[in-house]
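The complex appears here minus one protein chain, its other protein chains still in place.
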């Protein structure tokens, strides 16, 4: 399983809490390169606007490689000034030869660098997150398709209620994951933007060229241009955080269901794959992937709250709220990415036990179909008398331990209307699934459309 | 001001914490009528699907008036069963005469009632919230337009940094409010849906008519139909919550800025209107509306977190998470609605003091323009020497208390390149506003487009 | 069940989400009386300090009855000034005849009234909450005592792991509830305080008598006196909120366990009492009380976060953070109180099925004791070989479906060391409970000490 962690430093808890590719997308290296990408793109934008010669932009561009910079030194220096962009700009300027050095970072403020980097990092992290979310969706879709007619007990308030199929349960997970992925795609497509405003959001030092440079910068980085700088209008961050929080919910929901289905007493699924054995308890098989997904997803709501609470920076640039976003956003991406990777792992290797599902369903001896018997008797008896009759029969079955079908067949008032065969048919769960098939089809069709959009391009 | 509270019971803190029309939209009366609207629309949908006669639907419909039901009795009865829909269905059935009584709530489960009611309530609450959000936006737009060129100090980390105009500050508020409103409109248009799944989400008791009834129900209520029941796929709630959280942020940002500008030592704005006087301190004028907006907006992030954390209901219907949504969603609407009403009030009556803004800006004696002088000297001196020269001059001005212009003009190295007139021009804040005008125009244009969309319809 | 709601207006969701007596303790009526209690006690304190005549204090005191005031009118008037204390003081002054009217509220500011009222309300709410928390603890203690030796499967990660007794499970709930109750008692005893500082926390208008009046006020209200006013030092509120959050956790933990034990497939407990039946599904018995407890407890963490985030009021009195505390603190009390009432109800009527517990435990055919067999073989074989042998036997038992005891007895390497009787004894779960009894005793003893403290007074 260690492959799932990829390169980079692994901490003691990272194997569990920072699984999958998203953690790298939001790591220091990615942030550093994204900040340098801003500076490089800004130089090109200045050149396109005629403010600096093209060759100076090239000169700056050549100095914008993350591997030439020392993260730890930047981190230490950041403390004196309150952000990591300022020391980076100083270090970059020192590496740029000649007159071009004087043009580094021209017109920009530190927050322009960090905010734009945040958006670049977010874009890449969203792309990686989507792979695991969609991978989990694909696995759920395969389960929904394969187990379209695999009967199981539908459970409400964790009590058996009516028959469903495992395909419907998986289709529910799928719909949740697809809704979350769609929300994230939306953010990816329309919710990001470059940042460029200069010290007070006016781009004053660029004279009247400011808004043009902003437009060029956006083109260079292939990110939308905002109507105006958003140093202290943080809706973008909130919307992104909210969508990640929704994704955590969809993941957590499916993972918790897996854990519940894997309980010793339910035993309808178990996680395959390599992990989950217990060294001291050989009979146990822990659903480690689903448990880890739950643990990762559970961190999301608090982080979203922190990001929403940071949306009040003062005046032109904030005194604390802005800086308060950096870690929670990184942590939110990391933990949702990890949750997605774990859920995908869990669902992709899920071993399903249809026989056990059927056995659990049959344990109630047909009582789950009582509602249906009521419906069959209602036209003749009236709804309320039918209900009372069936309730009494159900109580008798529970009390005596006899099969519900036998109890029903033994009653004269039932026998007068329903033959034993008819009773048997009514108590067959496979015949009382309503729109289950339609709903599964819809979820699968929506997923297929999402994965292979009509136009043929990637979603 | 009491008109802003409208009808309905007012609690001790409601005047401050539940201002405006949204509280009524999410009150018990609104929920009750929305639940009855579900039952009525369901009956009509059943009739359209041919499952019940049309006149039975009419009979049911006539019993669906909230004023005929006793909220307190329903609330008490709800405790025994765990939700308020079940006692309501019982009470409704008792009021429906004849055979129609047997068709009440047919095919549905309690959660279908409550979830659909939640969406109906949310739609109405969003409509009311939008009025106050857009009202706040209109007020911000008016300020941005009127004070397009009203000079003030741009502040970063609460330190004066560069000149801006008050119009730009207001345009920033406007952009934030518009972004939030757009996110809420999105939810309003695409994020709501009816709920109908029956006890286990299969619509089993409707046979193969279930998905058709679902479609008709959606039409009857003019809400989207979901692809499949979403009893335990709660992305809709999370997305709605997230958008409300973003709105709280945009409101809180503007309100806090008002408070900061109204400080005794800044005194660039003050709230007009009736309130805010202090009985014991006659010289004080508290920005009560902005303070109240802040207090209301501050509740949002925690409520959003609670709603996101409730997105994990188990299997077909959850054992706690579903019930955990009811109050936080109501509270979230109420508090964001109240915040929006207060901000609108604050901005609509904001008294702006351009002279004080200018005086505050001038206090630094031109130092805010130091960056500009550097830019003017850089071509001749080189950027770094120019920077050092200006920094030294600024330090001298601060240390000696002499005007920056005089210090500059007294230096031979400056005088060689800049005449006193040129220095004066460089230190004129009105000439160093960069793209301020463009940015204000963009924010105003976007707001105008939002308020009067090209097609001519309401937004 | 409706008795549990007591007097006062009941909303649609209050039966479920605002159960128990705490809601009344934090209702508008309680707040209003508490604010009046402050004014009355302040008058007495002023009299004791010699600042006003005693008869004026009596005159003020006679006007301090909540029933004489109109909550709705105060709520409306509060909007103009930003807090409900100011209009109350005005209304009170109007009701006080003669010269005493001029002494009403002397020296105090609105926040003194509201903060002290908050503490009075909190004290009463804590007292009521303790009753339900301790009632739940008593019920848990009774279960722990009665089922001290009732064998059940211990479950880790929701997989059967080792035998425990239901008494130990209940003792775990008990320990959690007692820890939470102790934390709340601590707050009750040492964490509350009156508030009196005047407009800027200096008690300036009381001259040099201020700190004496503060001391008398504390005595009059039987609350601790703070060293200095805490208008903007909100540790008290945070500590209170944290303790309530911890209580929610202890309640939620026990309630969720009940829900899990009540699952159809586990069926080791079920809730007795009147509720929980399903009208459409007669076989179901929902654990409504535990589900409601979970729903109520789930609201706590977000509310605690809001209160902690409000701990930053500016300078002498805050511009928003203070006002932001009112509703979250009330909601937090109400929801934790409701959760406690529900859990108490759930545990007090819990029906336990020891036979089913034993049957579930036996389903694994002794595999839960594999660790013990390893321990018995280790001295002879070495620990690792013993472990490998037992693991192989366990795998064979799982694979073949044969009883673990039979598989073990059939192996020559085991037979050489253990007789069938010895194997039987090793696989008897009753013999492998370790310190279970000791731990139950400790939890019961701690609870007994808490409920009947040595000194004989109330805890």
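Read from first to last, the chains carry the letters A, B and C; within each, the first residue is number 1.
In this section, a residue touches a chain if its C-beta (ideal position, glycine included) is under 8 Å from a C-beta of that chain, and two chains touch if they have at least 3 such contacts.
Values in this document were obtained by computation on a predicted structure and should not be read as measured data.
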Option touching the unshown chain, where C:168, C:367 or C:389 are the choices: C:168
Which residue of A:10, A:94 or A:189 touches the chain not shown here: A:10
Residue among B:27, B:135, B:226 or B:302 touching the omitted chain: B:302
Touch list for chain B against the chain that is not drawn: 153, 155-162, 259-260, 262-266, 280-287, 291, 301-302, 305, 309, 360, 363-364, 367-368, 370-371, 390-391, 394-395, 398
Touching residues on chain C - with respect to the absent chain: 82, 102, 109, 154-158, 161-164, 168-169, 171-172, 175-176, 179-180, 183, 198-208, 210-211, 214, 227-230, 232-236, 238-239, 241-243, 245-246, 248-250, 252-253, 256-257, 260, 297-298, 300-302, 304-306, 308-309, 311-319, 371-372, 375, 378, 382-384, 432-436, 438-439, 442-443, 446
Where the unshown chain meets chain A, residue by residue: 1-2, 4-5, 9-17, 19, 28, 31-32, 71-72, 74-84, 86, 90, 109, 199, 255-256, 259, 274-281, 286-288, 290-296, 298-299, 301-306, 309-310, 319-324, 326-328, 331, 335
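By our rule, only the chains that are shown with their structure count from here on.
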Inter-chain centre distance, chain A versus chain B - centres from mean C-alpha coordinates, in Å: 25
Contacts with 2+ other chains: residues of chain B: 82, 109, 199, 256, 298, 301-302, 304-306, 309, 319
